[in-house]
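Only one protein chain is missing; all other protein chains are in place.
Going by the order they are written in, the chains are A and B; count residues from 1 in each one.
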Amino acid sequence: MSAAGNEWPLWEVFVRPKAGLEHKHCGSLHASDAAMALQLAREVYTRRQEGASVWVVPSAMVTASDPAEADMYFDPMQDKVYRHPSFYPLPAAVDHM
Amino acid sequence: MTTLTSIRLRDTPALRHVLRYGDTALIHAQRLTEWCGHGPVLEEDIAFSNMGLDLLGQARSLLAHAAVIDGQDFDADALAFLRDEAQFFNFTLAEQPSRRSSAHSPGADFADMVLRNFILASWFKQGYAALQASADAGLAAIAAKSLKEVRYHQQHNAGWVVRLGDGTPESTRRMHAALDRAWPYVAELFSHDAVDDWAQASRHGPARAGLGVGWDRDVDDVFAEAGLVRPPGTPFISTGSQGVHSEHLGFILAEMQMLPRRHPGARW
Partner (left out) sequence: MYTQAMDLAPQDERLALQATGDAEREARFEAHVAAGGWVEPKDWMPDHYRRTLVRQISQHAHSEIVGMLPEGNWVTRAPTLERKTILLAKIQDEAGHGLYLYAAAETLGTSRDEMLAALHSGQAKYSSIFNYPTLTWADIGTIGWLVDGAAIMNQVPLTRCSYAPYARAMVRVCREESFHQRQGFSSLLTMMKDGTGEQRAMVQDAVDRWWWPCLMMFGPPDGQSVHGAQSARWGIKRVSNDELRQKFVDACVQQAEVLGVTLPDPDLKWNDARGHWDFGAIDWSEFWRVVGGHGPCNRERLAARVKAWDDGAWVREAALAHAQKQAARAAKTLEAA
């Protein structure tokens, strides 16, 4: 961040709120290096005891699916409902599975 | 809640010993908060305020504990807001100018602040680590919790000392200037007096001089990485920890204490 346009790079932050859960994307921040990014992520995103573990990834390293191809990528999943547990009605006695 | 506008504590080694930690935490926190909303980058403002919050928490616990030792039924707020300068036992380093300049003194820059944060956090790390073995169980408990916090403060600010020491020619120059300004106040952190004797003999805490070895190791590691050289020592030793302060503490207290002193006994 300077007059010459040399900005601190942007980092995406992922926090695991509790042991056993996955890391969830919670936002981004600017930092000049990975160590700083990690520390700042802890300062900014875990103030309310929301963190057991933090990942930071340079935003430029994230590869995202193209929303224009969303139908090609994701629609075929719609008719494969047998992947979902709710497709299989079971007697109430064993429905907690 | 007292209606006094000024209080006088019993002057004992036990009290002075606890207040060296508590007052240093309080005054350093007060200086840190001058940076709120004025830091070089938003993310660092948040880091500085986290540090301020930790230090305020330590100050509240330590001052409350001191009030118990004092036995006159005061609380942490009474100690923070109603004592005069001569009853504060913070290290003089903590009261040095922060971001704001004043009528009689220039302000400090970011290099001054991160260096001071690093020096003090490194000292607290040694001090709290030793205090965990205190014969005073209450003090030991406070130390255990506070140790985690100051270890983080040390790591975070060490990162800045390195980045600025080994950054651009300007940042290196500023870091050296900050070192020259801070170093005269470092000797006090490791000097020795009757309170240190008492602390050691009663097993309430470490003598300051004993904290030097660990502190030196930490500081030398970081300075080496930062490309910084310690300034030479001088015969000057500051005396804030003995209640004799620099000209700065008076202004700090005038600002910090004004409301309770203007409205004695008021609840907030």
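Just so it is clear, a contact is a pair of C-beta atoms (placed from the backbone, for glycine too) under 8 Å apart; a residue touches a chain by one contact, two chains touch by 3 or more.
Remember, it's a predicted structure, so these values are computed and weren't measured experimentally.
The residue from B:A66, B:A80 or B:L228 that touches the chain not shown here is B:A80. Contact with the omitted chain, checked across B:P40, B:G71, B:P106 or B:G233, is made by B:P40.
Across B:S171, B:S191 or B:S246, the residue that sits in touch with the chain not pictured is B:S171. Listed by residue number, the positions of chain B touching the unshown chain are 30, 33-34, 36-43, 45-46, 49-50, 52-53, 56-57, 59-60, 63, 76-77, 80-81, 109-110, 162-164, 166-168, 170-171, 174, 255-256, 258-260, 263, 265-268.
Within the complete assembly, residues 1-3, 5-8, 10, 26-30, 32-33, 36, 44, 47-48, 64, 66-68 of chain A touch the chain that is not shown.
One rule holds in what follows: only the chains that are shown with their structure count from here on.
The distance from the centre of chain A to the centre of chain B, each centre being the mean of the chain's C-alpha atoms, comes to 39 Å. The residues of chain B lying in touch with chain A in their complex are 41, 43-44, 46-47, 50, 155-156, 159, 163. Of all residues in chain A, only 1, 8, 29-32, 35-36, 39-40, 43-44, 47 touch chain B in the complex they form.
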